[in-house]
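Heads up, this is only part of the complex; the chains shown haven't been moved.
Labels run A, B and C following the written order; every chain starts at residue 1.
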Amino acid sequence: MLLQPGDKLVMIGDSVTDAGRARPIAEGLFNPYGSGYPNFVYSMLTALYPEYMLHIVNVGSSGNNVTNLEERWQTDVLDLNPDWVSIMIGVNDVWRQFDLQNMPKTWVMPDLYRKTLKSLIERTKPNVKGIFLLTPIYWELNENDAMNARVREYAQICREVAEETGAIFVDVQKNVDSVLNRIKHSCYFSWDRVHPNNPGHYVIARSLLDAMGVEYSRS
Amino acid sequence: MLLQPGDKLVMIGDSVTDAGRARPIAEGLFNPYGSGYPNFVYSMLTALYPEYMLHIVNVGSSGNNVTNLEERWQTDVLDLNPDWVSIMIGVNDVWRQFDLQNMPKTWVMPDLYRKTLKSLIERTKPNVKGIFLLTPIYWELNENDAMNARVREYAQICREVAEETGAIFVDVQKNVDSVLNRIKHSCYFSWDRVHPNNPGHYVIARSLLDAMGVEYSRS
Amino acid sequence: MLLQPGDKLVMIGDSVTDAGRARPIAEGLFNPYGSGYPNFVYSMLTALYPEYMLHIVNVGSSGNNVTNLEERWQTDVLDLNPDWVSIMIGVNDVWRQFDLQNMPKTWVMPDLYRKTLKSLIERTKPNVKGIFLLTPIYWELNENDAMNARVREYAQICREVAEETGAIFVDVQKNVDSVLNRIKHSCYFSWDRVHPNNPGHYVIARSLLDAMGVEYSRS
């Protein structure tokens, strides 16, 4: 298990991370983490490693793309002095290229995505024990779906950025695909192929927990 | 134009038809028709044929499948004494087979769909001037998508039922496909491939208005 | 069809244009255009010309008269860099002369109306492909109605300003009159002779769509 006693983990991302979290900073009492994968991560890390006294923070914000992360990186990540950071971003960068095909100013194209993401990680790496870089995901197996192809293109950028920066790459899309391959249709896990239901969130959470080396049978 | 002065049209269906209509019966003052295609139909028929004094009624209900229509057919269609009826049903009959893959009691399979739909039309046909049978639609071109294939299977049943009963078949899916073929991705028209945005609703409305033979330049 | 692929149209006006639009700028996802004629224009242009990727913006504001437009012209029109602008203003300029007969400071008299409207168009014309100037309308045929006569006086000013500035004049009142002439009373289209119901909004939308040269049977 990578995290050590007393460690602090800051989780940032878009609506998939946000999932109704408390404002301005989701941490501490009264289950402020929303109903998404950070809630699973917080609940399971705390229950499995209670004496570690881990400090989890959710700062995901709905609608964010990577440039929005950049705008609030100082206050919402660096100022919180994390030991670990998890990042899951990119689906909005892509989505606007399809649902707002008529408004190009809302798009974040691959070069900007890559450059911004890399810069954020490089800026943060020296001050933390590790960074988890989760791929953006799309709940779809059809390779001919243009948005699906595009999300996977951005996931590939994530993989490359992780390699270049030493971030820990978490291939969430691979786990999503594994699940989708066992059922008839993705709407069993996601209404719109972007926002998962709670089982879908567990697929994401598990990807991250596995990357941490969590022991599920610890007691 | 098929509708004649003084005619009454009752529109029934699921959430695509409902679209936030007033309860219990959407007709008359204060724009009660919701924000979907029935609103376009009402607005354009009234503006283009004001002296016809057409009477439009929306009785679509979110979540309905064809067996739900059957349960309320007497009160919500026959008792209203329509001259014309429009029916757009089937997407929930199919959808539950995918998003509730684990709850088979919520599914309406092809045979029941066909039989129920046919029975409703046959029961109604003698008392009205005509019935418009609109296909259920799915905002997706990929033929390998299991739900897409299934919706089109139900649309084909509609076509056959229309032929057998003499209902006026309205191939909405064909118009949807035509629009999708001109853009990069269906999410420009529909968030979840089932519920259209307002331009998507106009695609449906136009399918019906064309089937009625509406003159758009009438004055 | 005047609009070309990629064009942006900004629609400004009063409550008839506003019709419950989103704030601060109505554009993009989730049907933000309100329930008035801009919603018809957006829906039909997008459905009939999907590959044009037109960008429609609604910045109408309830209660506005022409001097209110002037106050927000820079931020709400020019800063948005439109290719086309539509303007429908004047009914509040007139109305206050009648429903607030006792508060003259709320009135906008003909000279100020003409001068302000002209100035806005002249200031904007060089930067856009075209400006649609829609007449203010009153849902009433009786020539002896003082407010009706006054609205038509302001519509005539619109016609003259359009001629002087090269704006595209859209005679909405003419279409309104055509519809009213075919029915018994204007309350079939407007509760208070100012705010139309949805069919009335289609009469306005159609006036603008016709002026654009839209093909209703395009596919």
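Rule of thumb we're sticking to: contacts are C-beta pairs under 8 Å (C-beta built on N, C-alpha and C of every residue); 3 or more make two chains touch, one makes a residue touch a chain.
Here the structure is a predicted model, which is why all the values come from computation and not from measurement.
This structure file defines a homomeric complex of 8 copies, of which 3 are shown in place.
The rule is simple: only the chains that are shown with their structure count from here on.
Centroid distances from chain A, each centroid being the mean of CA atoms, peak for C. The rotation relating chain A to chain C, fitted on Cα atoms, comes to 90°, given as a multiple of 5. Put simply, the C-alpha centre of chain A and that of chain B have 40 angstrom between them. Computed from the mean C-alpha positions, the centre of chain B lies at a distance of 32 Å from the centre of chain C. Within chain A, contacts with two or more other chains are made by residues 99-102. Remark: chain A residues 95, 97-102, 142, 144-147, 183-185, 187-188, 191-193 touch chain B in the complex.
Those residues of chain C whose C-beta lies close enough to touch chain B in the complex are 29-31, 33, 35, 39-40, 42-44, 46-47, 50-51, 175, 178-179, 182-183, 188-189, 197-203, 206, 216-217, 219.
Within the complex, the chain C residues that touch chain A are 6, 27-29, 53-55.
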